[in-house]
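One chain of protein is taken out of this complex; the other chains stay put.
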Amino acid sequence: MSGERTWTVGVTGATGYAGGEVCRLLAGHPQLQLTGVHAASSAGRRLGESQPHLLPYADMVVQPSGPEDLAGYDVVVLALPHGASGAIAAGLPEDVLVLDCGADHRLADPAAWARWYGTEHAGTWPYGLPELPGQRGKLAGARRIAVPGCYPTSVTLAMAPALAAGLVEPEVVVVAASGTSGAGRAAKPNLIGSEVMGAVSAYGVGGVHRHTPEMVQNLSEVAGRTVGVSFTPTLVPMARGILATCSAKVAPGTTAESVRAAYAEAYADEPFVHLLPEGQWPTTAAVLGANTVALQVTVDPDAGRLVAVAAVDNLTKGTAGGALQCANIALGLPETLGLPVVGVAP
Amino acid sequence: MSGERTWTVGVTGATGYAGGEVCRLLAGHPQLQLTGVHAASSAGRRLGESQPHLLPYADMVVQPSGPEDLAGYDVVVLALPHGASGAIAAGLPEDVLVLDCGADHRLADPAAWARWYGTEHAGTWPYGLPELPGQRGKLAGARRIAVPGCYPTSVTLAMAPALAAGLVEPEVVVVAASGTSGAGRAAKPNLIGSEVMGAVSAYGVGGVHRHTPEMVQNLSEVAGRTVGVSFTPTLVPMARGILATCSAKVAPGTTAESVRAAYAEAYADEPFVHLLPEGQWPTTAAVLGANTVALQVTVDPDAGRLVAVAAVDNLTKGTAGGALQCANIALGLPETLGLPVVGVAP
Amino acid sequence: MSGERTWTVGVTGATGYAGGEVCRLLAGHPQLQLTGVHAASSAGRRLGESQPHLLPYADMVVQPSGPEDLAGYDVVVLALPHGASGAIAAGLPEDVLVLDCGADHRLADPAAWARWYGTEHAGTWPYGLPELPGQRGKLAGARRIAVPGCYPTSVTLAMAPALAAGLVEPEVVVVAASGTSGAGRAAKPNLIGSEVMGAVSAYGVGGVHRHTPEMVQNLSEVAGRTVGVSFTPTLVPMARGILATCSAKVAPGTTAESVRAAYAEAYADEPFVHLLPEGQWPTTAAVLGANTVALQVTVDPDAGRLVAVAAVDNLTKGTAGGALQCANIALGLPETLGLPVVGVAP
Partner (left out) sequence: MSGERTWTVGVTGATGYAGGEVCRLLAGHPQLQLTGVHAASSAGRRLGESQPHLLPYADMVVQPSGPEDLAGYDVVVLALPHGASGAIAAGLPEDVLVLDCGADHRLADPAAWARWYGTEHAGTWPYGLPELPGQRGKLAGARRIAVPGCYPTSVTLAMAPALAAGLVEPEVVVVAASGTSGAGRAAKPNLIGSEVMGAVSAYGVGGVHRHTPEMVQNLSEVAGRTVGVSFTPTLVPMARGILATCSAKVAPGTTAESVRAAYAEAYADEPFVHLLPEGQWPTTAAVLGANTVALQVTVDPDAGRLVAVAAVDNLTKGTAGGALQCANIALGLPETLGLPVVGVAP
């Protein structure tokens, strides 16, 4: 049994937000032990300088992020910009569990990768969304896992039951609100506090956001046919959280009852997906810092549309928590081990 | 000529947010003079207690809000909860200009009123959205004006050109983000700062928000046929501002160019509607405190949808500024007189 | 040994912020088990209605808050407005551990209580700030503990080493910034989101805040003479966190080095007080949701003052975390058991 065993974990990109969140969660995990932090820059500095909240790791020294620097861990988490993980992963032994929080290994279709990213496809890894039908089996024992993007996690889980059950037509409209940490830690003029506080703005409008093909891929696989996705992300004045509002035309015969039944059944045994009681709608505050998806769904009979709303913490279930959930599965540990389900509210 | 004349204005609901904004704008209007403030409660107190930002009016004493209390003004602005304005308006002379910021006189269809509000219909007044085709003529000289709701203002202006030109199918999906002032000043548990900061939540989901029939009414009139609207409002952590993300399937033959041309033409001469240069998307921060609508539109060829995004300040163009714009028209003043077009940013 | 034993815990005021935070932390505590939730109102409702983030307890039904309702627990946490806990505590057996998060049992001087609260003094309990010299001994085995206020926790820990070592004169000036959750969950007009977002305001200015005598009591005891405290609280636009900026004139001979040495020594073995490396100043974000105090101190040679800045989460170390830290001590458990030291950032 695995009860006493621990695995060493190295995190690269540890000075960024996704990597920092992986470290935060590892501090509460009984069998995964953070033993090294890496980053493309900041090498040689104390982690506490960039991540003052990670008290137990404050005196760890940030190391470089080359493949050779990442050797020797049982588990390696890549929290890097897209394009960086392919080369690193290629240099790591096959029996090391590699969790890629970047986009490089998510898309199955090389043509889609080429269209959206414009570089050579690094290959496709098992997709780390265990709540998709049949997906847990692909993750058990895996040693390479592509962690989903934060928007696709929320949107896929919001719409999958309806599409799987044929309750809606395969054209989904999504408008999602995201906190600023989703845009990373690089200092960009449009992301400084003075610009984002007191402001809501749209960006990547018109189908150009790179998470779109990932949603199309997930939802099409669930539906068994091509699903179109109109996706508009918006930036809202908070650091963490995504609220995804998703809708589609209902198919003939779909009722509020059939919808609720489909969602209740789909997520009955899911430890991290919480279908709220009828009438209660999700707020991102309730899932802050937790690996939880808060979900609600209804039917608008006038407009003839199903509307599903999902709240996730983009850094937790949307990235780092999702990654460790997959690690638990891959390593044969209880899926929920060490992962918070209670949000930090208010 | 009207150049030198001034009109006296009384505002009721002056201790609330909409009423306070009317007062703020009146402080900058050269020919409309605030001479009395009223409220259903707070009578007898200095206005400065509840509205410390209204320095020039700080020592005005709040008066009661009965019809008799509102006699004697040239212009009366009603910034009250729905249901309150019918009786008051009935008690005012016909030659007094009455601007109702509440919902009571917006809907033309008594059955719609009954369904959505459940009370007796107070009658329909000219609808105060001058940017709608042919609407200015109905407002010139009017003495009763129904000021539009904040959500309908943004959504109607975002989608009207596309629907009027037949560029999209008549089914519109709207997800709008609103600051908390749109919910008014009453202290409700879900609106306290600890609940709304760091949080985005959806409410009124599934077609149950009362602004929905107003959008349907406006857009159907513009389109010349019934338009369905799926509307989901969300609450975001800021005090002011609405960002409405609207989309609809494009009709056959619609191109990005035909869309842009339609919007450019529709708003070419509008002083308060600003179609942004291509590639620039609206942010609510840019219109804070201004009577401006910032607008952008594009076509998503993959999803086959037109996406239009509008930003307004819910209290300014969305309520109080829209009201004074209508007052200018009704009184024969220049439409832009005294109304700010520059937002307070950052 | 106590390793396997669990204690049952009842929390009253569980629908409020302090009580909710106690519940949140109990969810991660291996030996304290939340078995009942109570509140003065809301009895009969699911806890999930008011505390949607507390997923594991969502279906617990809120019970009334009378003394008889609270019988049968090993540990009772009172998270109630001041004035409510005396009567309840009197009705509980002496061997039940009662943690009072309210003010009722903090002040040793009945005259001080009478002056600041105007009611009969409920008596003085051991004061739950283990970091004070000699205080742990008073808490070990205790069955009644007065949990400190959030402001006094931060201010006392910021200034105690300097006063204990005689490095400063006994007149302390404090300006503290607090998130809104410190004001509780009652819906008050000045606390709604529209009022607090984008705004900083001062309140309780001029020595009238009720936490002042608690600071005077703590600092005077540490200093061995009467310490004056000028305390100004301010409200800032965030839900959680306190940043206390404290200063006092340096005594003759005090140097930056002697100050740093005193603080380093005072907190060398404290698991929850973190003196930051020189040059790094605290931010509340780094301690969000953690039982950590982040602290820094320096000397301003021009002004001749020592300046100490402490950051705490008002709900965690400032209330609920401090309470459970005391419970650990009182019950003979490891002091840090089940308490997070890593903040949720960004």
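Per-chain residue numbering starts at 1, and chain names A, B and C are given in the order in which the chains are listed.
To be clear about the criterion, a contact is a pair of C-beta atoms (placed from the backbone, for glycine too) under 8 Å apart; a residue touches a chain by one contact, two chains touch by 3 or more.
This structure is a prediction, so every number in the text was calculated from the model and none was measured.
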Residue of A:V11, A:V76 or A:V196 touching the missing chain in the full complex: A:V196
Contacting the left-out chain in the complete assembly, out of C:T12, C:T284 or C:T319: C:T284
Residue among C:M238, C:A262, C:L275 or C:C326 touching the omitted chain: C:M238
Residue of B:V11, B:V172, B:V229 or B:A290 touching the missing chain in the full complex: B:A290
Sites on chain A contacted by the missing partner chain, in the whole complex: 17, 179-181, 183, 185, 187-189, 191-198, 237-239
Residues from chain B at the interface with the omitted partner, ascending: 17, 20, 24, 27-28, 46, 48-49, 51-56, 181, 185, 197-198, 239-240, 274, 276-277, 280, 283, 285-290, 292, 294, 340-346
Where the missing chain touches chain C, by residue: 171, 173, 175, 177, 194-195, 197-203, 205-207, 212, 228-232, 234, 236-241, 243, 245, 247, 281-285, 288, 296, 298-305, 307, 309, 311, 346
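Everything that follows uses one rule, which is that only the chains that are shown with their structure count from here on.
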Chain closest to the middle [Cα centroid of all protein chains]: A
Centre-of-Cα separation between chain B and chain A, whole angstrom: 38
Whole-Å separation of chain centres (CA-atom averages), chain B against chain C: 45
For chain B, residues contacting two or more additional chains: 194-195, 197-198, 237-239
